[in-house]
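Take this structure first; my questions come after.
Some chains omitted; the rest stay in position.
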Amino acid sequence: DFLRALEEVHPLFGVSEEDLERAVEGGIIHFSPHIDKILENGRDFVNQVKTGTTPLLSVLLHGPHGSGKTALAAQIAMNSEFPFIRLVRPVDMVGMNEIQKIQHLSKIFTDAYKSPLNVLVLDNIELLVDWVPVGPRFSSAVLAALKGLMDNKPPKGRPLLVMATTSERTVLQQLQLYFKMQIPIPNVSTQQELAHIMQESGAFAGADIERAISDIEQTTGGRSIGVGIQQVQLCIQTAMQVQDRPGRFAEVMSEAIADNAAGA
Amino acid sequence: DFLRALEEVHPLFGVSEEDLERAVEGGIIHFSPHIDKILENGRDFVNQVKTGTTPLLSVLLHGPHGSGKTALAAQIAMNSEFPFIRLVRPVDMVGMNEIQKIQHLSKIFTDAYKSPLNVLVLDNIELLVDWVPVGPRFSSAVLAALKGLMDNKPPKGRPLLVMATTSERTVLQQLQLYFKMQIPIPNVSTQQELAHIMQESGAFAGADIERAISDIEQTTGGRSIGVGIQQVQLCIQTAMQVQDRPGRFAEVMSEAIADNAAGA
Amino acid sequence: DFLRALEEVHPLFGVSEEDLERAVEGGIIHFSPHIDKILENGRDFVNQVKTGTTPLLSVLLHGPHGSGKTALAAQIAMNSEFPFIRLVRPVDMVGMNEIQKIQHLSKIFTDAYKSPLNVLVLDNIELLVDWVPVGPRFSSAVLAALKGLMDNKPPKGRPLLVMATTSERTVLQQLQLYFKMQIPIPNVSTQQELAHIMQESGAFAGADIERAISDIEQTTGGRSIGVGIQQVQLCIQTAMQVQDRPGRFAEVMSEAIADNAAGA
């Protein structure tokens, strides 16, 4: 009964090989020098594993919702050119019970250890342990399994790089889920960065960019920007539906800035 | 046993095709320019999906109880003339367990993806995850499934517009159930708006409207109105049972204003 | 096993046709003009349903413990002379599990919809959802079902009046169980009202009434009365066991006043 249920549920959530490529479908815009530094650190961590200096290295990419964590982790993983790369998403475990989730996760590690060089991307790792802020709730059993999998030394000659992403770094600390290294991912936060992204989109003329940015400055009373790259790109798409693109962009972008400020 | 129980329960709650039409049975009264703006934004979001600019767009209509969220979402959906439109209501899942609810929701998305253009209206989405303010309680598993369904990119060429309604926006933020765009739905809040609605009802003479509104102003001590369109229409229906319509309308309307103020 | 258990439990709690009549066995004493106004509003709500103006009208009678909510709801229901009248009491569902309660409630609505005109009295509705103030606790599933049943429009031509009673109005607001209309039921609160009730009971001579009331005033230090009609009638019955009726009445009535004040 439950299994039949899962079968019907899972085709929708099935693991497809293109997951990794899709995660960077929106491209990586180098809107700030931080982006280059992140990719460079990523390369170094890949080497630290490849050379066997550290047989199991766990790295946490943490930053606000929509700041590009998944895209950057996927990019670092693809740059490694390791033979085994796997993106692990909460959606892949929808409808599983605790035991099934533990099996699923441990199988992913077992599979990895069949290959000589491995990268796992544990996306939104707080959701992998079923964490919900209200309560809070989470699965102690899955958490314990994940701690075990990340503490256990790999078999000889099977080094592993684990990259996890989260927008809930303090939660991970509270759950005592530790990582050896940490990379912060920033929001888009200056007018220059915003202009850079609008430029790259090809949807605005130079004067439009200036006008939109000055509109936003006025509407938000010069409040600092602080919006994820994901939301900025969506605002551009919304603006493209109307004639007055800079006007509509300024409108929805200002709402996003206000919302983020209210949520913060 | 449980299944037999469900069979007996469900005819009552069964999904009927007329649900969408019924949601706007009371009509859409354009009592304020906000109403027109809401419908216009709705049209733009429909286009953003139709043109494929954004393959999965999620929009949240949020506002007080009875402010007209469901009616407006249904209206925008019907205006889209998309081949697949579906209203998803908490009542459709009464008596189901968590697994059955996850199946039910995932089947709705799967069904949608068979059609080239789709709209889903997730009505009172906080109730879809079984949220109750006392506790608070909710279903983590259904929440996780819903997050997964709304995060997952649709298959190529199957763009989807998801509109959700809620009177509990901050709850959704706490549950970290994110939407790409937001539309606020206001209460009836000025005497002019109230007069407009009384006028449209055809139940009052012009002098009666003035008298009722002045009565209300006195009883409530000039307190700002703040009542949903739904409750206003019900007060008119109650007033229609008696001879002194403006008097009775002022009475029940004043109680509604006081109650809303007390609850706020 | 469980079913056998229920069979043994239920004869005791079985639904008898005389329930409605029994609820008003103590009569309705018109001790204050509020009582007349309540019955009149009741009549108007009955008409609003009967004429089809509002196909499903939900009305909440709320007031302190023992203030006469059930008796007045039953009286309004009987005055309607609708062909289908049903009193739904928490005691009818003792020993049922959540699913059985949902079935029981939904069957009551289904049965109602077979008749052209219907009244349901949901007595102590907070107990129908198993609410207990300590915790607090309640049944989310039954609550959701009840919300669904009360939100769902009736079939064409099957209008329904739902009257619910509660001494926990703020709880219903916290549970977001909404009603379209509200009727407050007051306690006995003045000496005149108390005298009126003593008079009607036929158990006291005029001078006795005066003496008892003056005793009560002294004992309670002139504190305002605030006791339900139910408790007042019980105090009369207790007084009838002894020779000094006014003295004993003053004694137990003063205790009741003090208790209510302490509980408030």
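We call the chains A, B and C, going by the order they appear; numbering starts again at 1 in every chain.
Here is the rule we use: a residue touches a chain if its C-beta (ideal position, glycine included) is under 8 Å from a C-beta of that chain, and two chains touch if they have at least 3 such contacts.
These figures come from a predicted structure and were not determined experimentally.
A.B. asks: Full complex copy number, with 3 in place?
C.D. replies: The entire assembly in this structure file is built from 6 identical chains.
Simple rule for what comes next: only the chains that are shown with their structure count from here on.
A.B. asks: I'd like the angle of the rotation relating subunit A and subunit B after CA superposition, in degrees, nearest 5.
C.D. replies: 60
A.B. asks: Using CA atom means as chain centres, which chain is nearest the centre of all the protein shown?
C.D. replies: Chain B is the most central one.
A.B. asks: Taking each chain's centre as its mean C-alpha position, how far apart are subunit B and subunit C in Å?
C.D. replies: 32
A.B. asks: Enumerate the residues of subunit A that touch no fewer than two other chains.
C.D. replies: Expected reply: no residues.
A.B. asks: Note which residues of subunit C are touching subunit B in the complex, please.
C.D. replies: The contact residues of subunit C facing subunit B are 44-45, 47-48, 51, 53-54, 99-100, 102-103, 106-107, 109-110, 136, 138, 140-141, 143-145, 147-149, 151-153, 171, 173-176, 178, 180-182.
A.B. asks: Given the complex with subunit B, which residues does subunit A contribute to the contact?
C.D. replies: For this pair, the touching residues of subunit A are 2, 5, 8-9, 11-13, 22, 65, 90-91, 94-95, 127, 130, 132-134, 137, 231, 234, 237-238, 240-242, 252, 255, 259, 263.
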